[in-house]
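Every protein chain except one is present and positioned as in the full complex.
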Amino acid sequence: MLDEFETLFIQHFNDNARSLAYYLEKMQGYTASKKALAMPQDEVISEVKKSNLRGRGGAGFPTGMKWGFIPKNSTKPKYLVCNADESEPGTFKDRDIMRYTPHLLIDGMVIGAHAIGANTGYIYIRGEYTREAKLLQVAIDEAYSKGYLGKNIQGSKFDFDLTVHRGAGAYICGEETGLLNSLEGKRGEPRVKPPFPAQSGAFGGPTIVNNVETLAGIPYIINRGGEWFSKLGKIEKSGGTRLFCVSGHVKKPGVYELPAGSVTLRQLVYGTCGGILGDKKLKAVIPGGSSAPVLTADEIDVIVDIEPLMKIGTMLGSAGIIVVSEDYCIVKLIRRITRFYEHESCGQCTPCREGCRWMEDILDRIERGKGREQDLALLLEVADNMSGKTLCALGDAAAGPVISFVKKFRADFEAHIRGAKCPNV
Amino acid sequence: MSKCIIDGREVEFTPGQNLIEVAKKAGIDIPFFCYHPGLSVVAQCRMCAVEIEKMPKLQTACSTVAAEGMVVKTKSPRTAQNQKAVMEFLLINHPLDCPICDKSGECDLQDNSYRHGDLYSRYTEERRTYLDLDMGPVIQKNMNRCIHCTRCIRFGDEIAGIREMVALQRGNNTQISTVDGRALETDYAGNYADICPTGSLTVKDFRFKKRVWFLKKTSTVCEGCSRGCNMEIHQDANVIYRCIPRENMQINKYWLCDEGRFNFQYVNDENRVVAPMVNHSVSDWGLSIDQAKKVLMGKKIAVLVGSDLTQEEGSHLLEFLPKHFPGSPIFHFGTPGLNTAEKDGDADRILKRKSKTSNLHGLEKLGFQGFDKMPKEINAVLVIRGGRAILPDLKGLVAVGLGVFMAPQVEEFSVILPGTSFAEKDGTIVNYEGQAQRIRRAILPPGQCKGLSEVLMMWVNSKSSSGAA
Partner (left out) sequence: MGTKILSKKFYNEMIQLEPRYPTKVALLLPALHAAQDEFGWLSPEVMEEIGSYIGIHPAQVREVASFYTMYNLRPVGKYHLKICTNVACCLRGADELVSHCEKKLGIQCGETTKDKKFTIMEEECLGACGTAPAMMLNNDYYENLDVVQLDELLENLE
């Protein structure tokens, strides 16, 4: 099925890899930023464009193109911000990059900063990752002490200061403008767009926000070429390898690295992850973090990448794949997912603030056996009244799963309503 | 001029204008809650979302700048469905206590519900409720009615310059409040109620006083300082219930300070002298004028004219006084320590001016001199004012008052001839920038109070002779 390939990240996911010495010795450490700093900015951006690297945070936006949005003639300070909020349930790959290969991320950030002309960068890391924040700080201190960060980096006359900024428990800070507000010391409420961060982001300056995995791939692109990176991907428009986070009812949950577009969901679940826990039957797969619409067991012969999943009405998102076996209550599951979005809704826009709670209340009733016949229609309408109508994507993140669960597992909901209890438990 | 198409009509716009403003100019109302032309745009309520050709999602009109050739549909089925949905979302947790809500009748939530909402509610869950902490003397809060538009937060932050109203907690539990029941600190708190699109923030002073639909509105100008903020007086049955700001982009934009807002209270004050008084006893007009003349007879009189009088009143006095009080010095007064227009200036960074009267600049233009201190030879004063000018220390001189006075202020006065306040007369006042504005009569003078010209006429026609020495 898969040819052997050299993983970019996973082979280094061990406790010895995080030191500067390891990075220099085993990973051509900081040669990429040295090389990039000698290249004109446009050339760096065009190399990244060639690589077909698409954002790994969830939206899948082409990274090179994003960098190209930074206005060249702006006199305001520019910022590069690494989104290390990793808050989408089912996602846990960035944590591994930060704790095992922090220098790879720093290297990538120096390159990105140079490409967009930013002298200041922040790694916005979710507050719970206290250990990872400390490890990053150690790596940053090391990099400063050896001239890989700070003033006149590697003799290039390019200055770049990098600061770890800790979040404090808010999913919405994974949304880039919510993140920027949080970085500025405000409530992490998403901003109205436009203006987009590339025009006016952190502290009013042109800003690029990139995910950890995205930035950590950059040194490879510079050292080995955009074309090489692009060819790692086995599907059009998606370069590189991808980190898949598999959790739930599989025998071997964890982070897996595979060439982009190289496997189907079935291969991933039954091959890579060793199948369903207890050899039970598969009930459902959520393919892209809990905000992705759910797939049934019949829908998993699909390539796990952006376009193929989009075609069947769901999304790859942050590649957080949650596997559910036959004996888990589907209603309980979606109620729990909805509760999460209700808990994390920032509350500023009407449909999300009111809709999330309403959906949760209805689902809660259904799960407790107090559902009514008309509840499913109501649930779908409430979800529809949120979809695409909220200020940021959280409304869709909450509504999408509800719609998909009700449509695909209607019988389970009806059994709860009519039988006043769960048929599976 | 750039053009776009709204609901099939070609509409002109100035580049940079948002769709709400462009549509409004063309007579098309796009409903909204969180948008306010004087505050930053947050696009939170989602009520103003409209369909725009070539855009897959509905776009909020408040945050969308009109573009050449843009085709906008404000009444399409999709737009209407969203409005219905937003209304439903906003009302599921709203107490619907319109019968006892002061905002009822001028409530954006009520109006938009009527126009765009559904006839029935599908909500059967428990409504969200809050316990409210006090917020000080000006504003009454009722969080249950709040729709989280954050206008108040933005008003505090962006206009009043103090982030005292904030959103606490988040999501469905978000509560808009001051912290720990702190009183509002700004002197502009009344505006919080004006801009609140529901009855969540109301003015305590107006609470349960009057249903708003009974109020008659008079457009006038505040007399509280030399800014000349535009406002409306709301009255019913000759009683003023409140004043609210009236938009004037050159002067006060949408705002009014609390001092100006509540200044009207003296008009209704129970201490106000509303009948002619001679030595603390009610008298009639003829006798009082005779007595006034008698008291002043043979005295060295100074005439003090409040800078809260109108240009018309000032001009009239400039004709009247030299004839009837020849040789008497005439001074204007109003704000202690501020006796020339030159000394006037901004009292804060928002609206307030140092001059506590409305027409200092106008009276000076007419030629009145500011009062500094009483000339030595003077042994009697004639004080003429509206209700606002602050009396200087009269040092126990014989005094006759003409105008609006509160009983405790005038215990030393020999005669009071009750006059009219700013709310009871028409006239012109000139603000610090030299802009002449009309004040308008909202109510009839109470009791036996009379306008200045009528009193001067009676003075002239009275048989006793004037008293100047």
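Annotations
Going in written order, the chains are labelled A and B, and every chain counts its residues from 1.
Operating definition for what follows: a contact is a pair of C-beta atoms (placed from the backbone, for glycine too) under 8 Å apart; a residue touches a chain by one contact, two chains touch by 3 or more.
Quantities reported herein were computed from a predicted structural model and do not represent experimental measurements.
Touch with the chain that is not drawn comes from one residue among A:D42, A:E184 or A:E381, which is A:E184.
Considering the full assembly, B:V179 is the residue among B:L96, B:V179 or B:M406 that touches the omitted chain. Touch with the chain that is not drawn comes from one residue among A:G29, A:G58, A:G201 or A:G248, which is A:G248.
Interface note for the absent chain: among A:G29, A:G57, A:G90 or A:G400, the touching residue is A:G90. The chain not shown here touches subunit B at positions 162-170, 178-180, 182. As for the chain not pictured, it touches subunit A at residues 77, 86-92, 94-95, 120, 126-131, 161, 163, 165-171, 182-189, 203, 245-249, 253-255, 286, 290, 320, 322, 324, 328, 332-333, 336-337, 340, 343-344, 346.
Heads up, the rule we're going with is that only the chains that are shown with their structure count from here on.
Centroids built from CA atoms put subunit B at 53 Å from subunit A. Contact residues of subunit A toward subunit B in the complex are 170, 187, 192, 342-351, 353-358, 361-362, 378, 385, 388-391. On subunit B, the positions that touch subunit A within their shared complex are 41-47, 49, 56-58, 60, 63, 81-82, 85-86, 88-90, 92-93, 122-123, 125, 128, 147-148, 150, 167, 169-174.
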